[in-house]
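Worksheet for the structure shown next.
With one protein chain held back, the other chains of the complex are shown just where they sit.
And now, chain A:
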Amino acid sequence: MSGEDCDVDRGDNDGQKSDKMFTLKKWNAVAMWSWDVECDTCAICRVQVMDACLRCQGESKKDSYGKQDCVVVWGECNHSFHFCCMSLWVKQNNRCPLCQQEWSIQRMGK
């Protein structure tokens, strides 16, 4: 490199990498998160799981970030719903509304 041996007055502390013309120092990346679900709509309230369920939207006055509390829940059958919707559902019928399997929680979003 022609520039490499020239007088460098600052920022020359990375001696071992100076043979490269460009060195990546800092990366401000951006990523979007969403629930890792197969169907993005909650079958119970028909609202996208990324949004708060209808109930939570209605009560949004309590917490403007209501969605943080309206998480997603996955059953063993791998079907996903709003946790709020599902916890009301299982009081009536402890089966997955989509596949009628016995409902047991596989994991919950957080």
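Some notes on this structure:
Everything below uses one rule, namely that contacts are C-beta pairs under 8 Å (C-beta built on N, C-alpha and C of every residue); 3 or more make two chains touch, one makes a residue touch a chain; residues count from 1.
Convention: contacts and distances are computed from a predicted model.
The unshown chain of the complex is recorded in UniProt as "Cullin-4A", chosen from "WD40-repeat-containing domain protein", "Vacuolar protein sorting-associated protein 26B", "26S proteasome regulatory subunit rpn3" or "Cullin-4A". Touching residues on chain A toward the chain that is not drawn are 1-4, 6-12, 14, 17-18, 20-37, 48, 50-51, 57, 60-61, 64-68, 71-72, 74, 80, 107-110.
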